[in-house]
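All protein chains of the complex are present and in place, except for one that has been dropped.
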Amino acid sequence: MLALNNYLIVSAILFSIGCIGVLTKRNAIVIFMCVELMLNAVNLSFIAFSRYLGNLDGQIFVFFVMTVAAAEAAVGLALMIAFYKNRESIDVEDINVMKL
Amino acid sequence: MSQLPLLSILTFLPLIGAILLLFMPKNSHGAIRGLALAVSAVTFVASIPLITGFNPTGGFQFVENVPWIAAGPFQMSYHLGMDGISLWLIILTTFIMPIAILSTWTAVEEKVKEYMICLLLLEVGMIGSFVALDLFLFYIYWEVMLIPMYFIIGIWGGKNRIYAAVKFFIYTMVGSLLMLVALIALYFKAGAGDFSILRFYELNLDPVTQTWMFLAFALAFAIKVPMFPLHTWLPDAHTEAPTAGSVILAAVLLKMGTYGYVRFAIPLFPDAQAKFMPLIATLSVIGIVYASLVAMVQQDVKKLVAYSSVAHLGFVMMGIFALNQQGVAGGMLQMLNHGVSTGALFLIVGFIYERRHTRMISDFGGLAKQMPIFATIFMIVTFSSIGLPGTNGFVGEFLVLLGAFESSMRPWAIIATSGVILSAVYMLWMFQRVMFGELSNPKNQNLKDLNAREIAIMIPLVVLIFVMGVYPRPFLDTMAPSIDNMIAQAKKKQAVAMNVPAGMINPHAGIPGAPPITMPAPAGEAAPAAQAAPAVPTAANPHAGIPGAPPIEAPAAAPENK
Amino acid sequence: MFEYVWLIPLFPLIGVVINGLFGKKIKNEAVIGGIATLAVVGSFVVACGILFQLLSLPGEERHFVKTVFTWIQCGPFKADMAFLIDPLSALMLMVVTGVGSLIHLYSIGYMHGEEGFYRYFTYLNLFTFSMLLLVSGANMLVMFIGWEGVGLCSYLLIGYYFHKKSAGDAGKKAFVMNRVGDFGFLLGLFTLFYYMGVNHNVWTVDFTELAKHADLIPVGGVTTVVCLCFFLGATGKSAQIPLYTWLPDAMEGPTPVSALIHAATMVTAGVYMITRMNYVYIKSPTALLVVACVGAATALFAATIGTAQNDIKRVLAYSTVSQLGYMFLALGCGAFGAGVFHLMTHAFFKACLFLGSGSVIHAMHHALHAEHSSADPQDMRNMGGLRKKMPITFLTFLIATIAIAGIPGFAGFFSKDEILWQAYANPFHGPVNFVLWAVGATAAGLTAFYMFRLVFMTFFGETRLSEKAWHHLHESPIVITLPLMVLAALSALGGWIGVPKVLGEALGGLPNMYEHYMEPVLAYSTEYMHTAGLHGLHSEAAEWGLMGVSVLIACCGIAVAAALYVVKPTIPAAFTSTFPALHRAVYNKWYVDEIYDFLFVNPCKALGQFLWKGFDVVVVDGIVNGVAAVFRGFSGILRHVQTGFVHNYAYSMVLGVVVIVACYLFR
Partner (left out) sequence: METIAIPAINLAAIMPEVILSVVAMVLLLVNVFVPSENKGYLAYLSIIGLAITAASTVSGWGAPQIGFGGAVMEDNFAIFFKVVLLFAAGLAILISDRYMSQEGCNSGEFYPLMLFATVGMMFMASGTDMMVIFLGLELLSICLYVLAGYNRDSVKSNEAGLKYFLLGAFSTGFLLYGMCLTYGATGSTKLAAIANYAIQNQAVASNPFFVIGMLLIAVGFSFKVAAAPFHMWTPDVYQGAPTPVTAFMSAGPKAAAFAAFLRTMIFAFPMLKGNWTELLWVLAVLTMTVGNVIALSQDNVKRMLAYSSIAHAGYALVGFTACNAEGAAGILFYMLSYTFMNIGAFAVVVLIGKKGEKNGNVQDLAGLGFKRPLLAVLLSVFLFSLAGIPPTAGFIGKFYLFSAAIKSGYIGLAIIGVLNSAASVYYYLRVMVYMYFKEPQEDYEWAGVTPAVALCLVIALVSTLVLGVVPGTVLELAQKAVQF
């Protein structure tokens, strides 16, 4: 049996990796994957808490998060396609028509 | 007291006029002007009953008080009323409006409809500010005034109008927003109730609170007055505004600031008033001397008049802060005088500007020969502005200086008195350069003298100049009770503030916070007695003495007596 | 009659209204001039009535206040529109309306054909009105209306030929100088009012009230301040050092105006005012000394300048300044009656002199005009020998000159002698008395000198005009000469109402009617001096001696003038070339105008320029616009944070989170 903290630490590390990925990656899809990683890191924490607290709320929350993530993925990919059609790139460096 | 809600009618008549104007066809300029003039004239006529029905008791009259907003902790009322302090300012407003409208009868050819709407809306704001007894309502009118004025300057102004308009708006806005903060803070200090100024008058605020709130109020009003060094928006606004704009700005809008001091800043925060008196006095005096010197070297007539406004308002401020009958009454009268005289000066500048499209002094000279009627009127107004006895300017200025001299502002008053020299210098020099000398500029050779409309505009002003100069009693007498009230109130609070520590030190001396020991009028008392009790003012007898001012000592008396 | 005192100022005011509003339409000079003159004559008649009524009353009852309405009332301050009748104001009313009427009459002839004839008479009436208000006002405020009113009218009348820049400048200068004086007047008024009010609960500016409480006025101290402030006012109005420079420039106005300003109105205001407040001045020896010294200095100083001027009116102008100096010398010696007496006699002969000079100028103008000469009709160097062509003018002028020179029997002698005697004998200034007397006597000699220089240069010798011009030179019409004759008669005889006691006794008990007449006005001062033990010198021998000396000095002056300008006209030129610097300095009025320009006018303008361009625009407005500019600049910089890159946005969010969390974790 691993203590709660171990799960949480892994979760935090995963979250940080996702976060750093968002900050450093240039490809919009990869960035989105990193966001997904963050969400899943949170999911891990939820499950761990839920288990630790003996309370199902966290697990239910995770289901919702997964659903939402899926929906987001669908919308996100669609947006990227639309963008790609116009700019032929999904590099975030190219998403800079509007600034200042 | 069921009577016509006269003040509401006055306030909203112009608004109705503005709405009517909205439905006028755009191009029928004559009808638009006529309607606007008619509305303003009707408003003026409607304001006459204020004078005839005025009861000089010092209390508020024509009061209307209807609950307006009641939400959560706040209760705002539609609370209007008028006393001797605001009476003449209202009349001045309604009086100057038809004149202002007439003044740009021909000067404004474009967008006449919008122009007239702006003027009428401005009148709503101005009258509203003077009659509002609810601070919240006052603030709303106060801000509302800005909008039409902003458009008047910006749309119908001169070359640099945008700069001037924006500067005017934002400058005023900064001050008034800080006042808003203080106003809200004041409300919370007062506890549950409405925003009625009458309720706030009763408050006893601690000196620190007073200081901060006074600063916020004073800043807003000082910008509007405008006091040195917050005056720079004024020359710009005046120079760029069309004639009617300048006239209203000078005649009424600036009075908002000084009125604010009389109605709000001083009676609400009397301790702070005492504390900041030296500062205000210094700024006023600087304003007088500084603006006069700057006015002296102006090349643009309108700018010169604008700077002269700063100087005149410096006198008003001195009078108000002297906080004695002469000072405040003089200040109030000077407000009216300034409205009439400077308003007239701006009209005059407007006349020559319409003819020559320049306001540079150097472009003129010798106009007196070509335009004798104009010259006569110009001269009368000039001398009124200088404060020649027999014209209105004198009475106000004299009382202000007398009042200031009787208060603890004496040293400042002496310097301020030198303003009478400077004002003569810059006004006469300007008058001389414009009107006297050879008619050398060929463009001036064919100038036409004033036409009937222009004379008709000026005559009421000229008549007022003399009437107020020769028989100012009606004005002074109607104001006096209200001013007495205001002073008594402020002084009472100051005295209380001074008495409280004494009461705490010696509990036997009296109940702390009790009203000050009232002293019978020291009629014919010997000098030492009057000196020993430096005039604790009483509400009952404000005439008793000039409080707070140490008497002039006569140190050299003894040696010379030998 | 007393009840109708308000009619006196009212008549000229009606004249102002009629001529001012309708003069342009009336056009007819006779009507305009007639209305104006009649208005003043009407006042004169009323004034006469009042004087007679006054004389019919016993001394202590010669005091009446007519309140028309309350003008300003505010708190303890109250000023009625009220008129005061007492011997002093009655006398002044007589002088002003009498001399004023003559000048009005004279003006009809003199201003004939001038553009703006109606304007001239409007101003003239307004001037008279103001002066009447000044001398009849029952309190300081009403007096102040007149006080400023005459300043205004001097501005208008001096600047009458407004197309001339010099005229406009002179008018402005007069007004501004007067305003400096008014500044003093106001301060004095405030101080007195406040002092009396706060210390004695006497809140008043009313002369009667004040006189009633004269005992409460302290000796010295604040009274000195009050007196000096009022005196500053007087120096402005009465053209004393340091504010005298406007008066000579005021010659830019039409000549009758000069007569009015110098003789009947305006400049006498200061003397009147101090006399009116004699009970205040008497309490401050310091102030009296200042007044006396300034008066004496002015008398001498202006006389020196007068000796070197060539413009006929300028000589007279400096002579006025000088004579006013005498009056102040008298006031400063506590001899208020003497000051006013000289005021009156001076009004007669100076009016006569000015009108006479006007007559000369008028004639010269026509003569020069006839030959299209651009020569200055006022320059005495162009005149000479005029007595042949203008006998009446000459004769009247001569009488007035003799009067001003102080030749016994003529008006000036009595008044001037009284002043010199008082300067010597007064109890106030101790050893300074002799200096005052000496300065006064010297000035008297100079006066005789330059006045006769004027007469000799103008009326004697050979003409310096061309044949043609000489041919066109004529005596002036009757409207001009009639006032001259009246005034000359007054100059000759007017002094006899105030015959000095010693002289009167010597001449068989002639009473000093004037002194007796003025007694009620000066009662308090006399009483005070008596109780305070202030007694002047009493020595008939000294009085006779001094009288002799002053007559002698005057005669010397005349003799020198005769020697220099009739017998040996080359000497002045030689003198000038020997001491060019001195002559230039005197000729240029000791450069006082230039010094004032340097000290006050130019610095003020420069300061104004600096404050405007340097301070107002750069600093004050700079701060205002600077704040705006800082915000805009800040905005311009800050907007670059918004790079448009998702990474940067994400960074900012993460940074925000990290900072927030860190703040909570590590504090």
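Some points to look at:
The chains carry the letters A, B and C, assigned in the order they are written, with residues numbered from 1 in each.
One rule holds in what follows: a contact is a pair of C-beta atoms (placed from the backbone, for glycine too) under 8 Å apart; a residue touches a chain by one contact, two chains touch by 3 or more.
Just so it is clear, the model here is predicted, and its values are computed rather than measured.
The absent chain, not drawn in this view, touches the displayed chains A, B, C throughout the complex. Only one residue from B:I69, B:I286, B:M379 or B:I415 touches the chain missing from this view: B:I69. Only one of B:M173, B:A190, B:I286 or B:I415 touches the chain withheld from this view, namely B:M173.
Residues of chain C in touch with the missing chain: 628, 631-632, 634-636, 638-639, 641-642, 644, 646, 648-650, 652-653, 655-657, 660-661, 664-665.
Touching residues on chain A toward the chain that is not drawn are 8, 15, 18-19, 22, 28, 31-32, 35, 38-39, 41-42, 45-46, 48-49, 52-53, 55, 57-58, 60-61, 64-65, 68, 71-72, 75-76, 78-80, 82-83, 85-87, 92, 95-99. Within the entire complex, the positions of chain B that touch the omitted partner chain are 68-74, 111, 114, 139-140, 143-144, 146-147, 150-151, 154-155, 161-162, 165-166, 169-170, 173-174, 177-178, 180-181, 184-185, 187-188.
As a convention for this text, only the chains that are shown with their structure count from here on.
Chain geometry summary: the mean Cα position of chain A and that of chain B are 66 Å apart. Taking the mean of the C-alpha atoms as each chain's centre, chain A and chain C sit 97 Å apart.
Rounded to whole angstrom, the centroid-to-centroid distance between chain B and chain C, based on C-alpha atoms, equals 37 Å.
Here chain C touches chain A in the complex through residues 639-640, 642-647, 650-651, 654, going by the rule given at the top.
Those residues of chain B that touch chain C in the shared complex are 167, 170-171, 228-229, 231-233, 290, 293-298, 324-326, 329-330, 366, 368-369, 372, 376, 383, 388-390, 394-395, 398-399, 401-402, 405-406, 413-414, 417-418, 420-421, 424-425, 428-429, 432, 435-439, 470-473, 476-477, 480, 522-527, 530-531, 542-543, 545-546, 549, 551-557, 559-561.
Taken in their complex, chain C has these residues touching chain B: 20, 24, 69-77, 81, 141, 144-145, 147-149, 152, 155, 159, 162-165, 167-169, 171-172, 175-176, 179-180, 182-183, 186-187, 190-191, 193-195, 197-201, 218-224, 284-286, 604-605, 607-609, 611-612, 616, 620-621, 624, 628.
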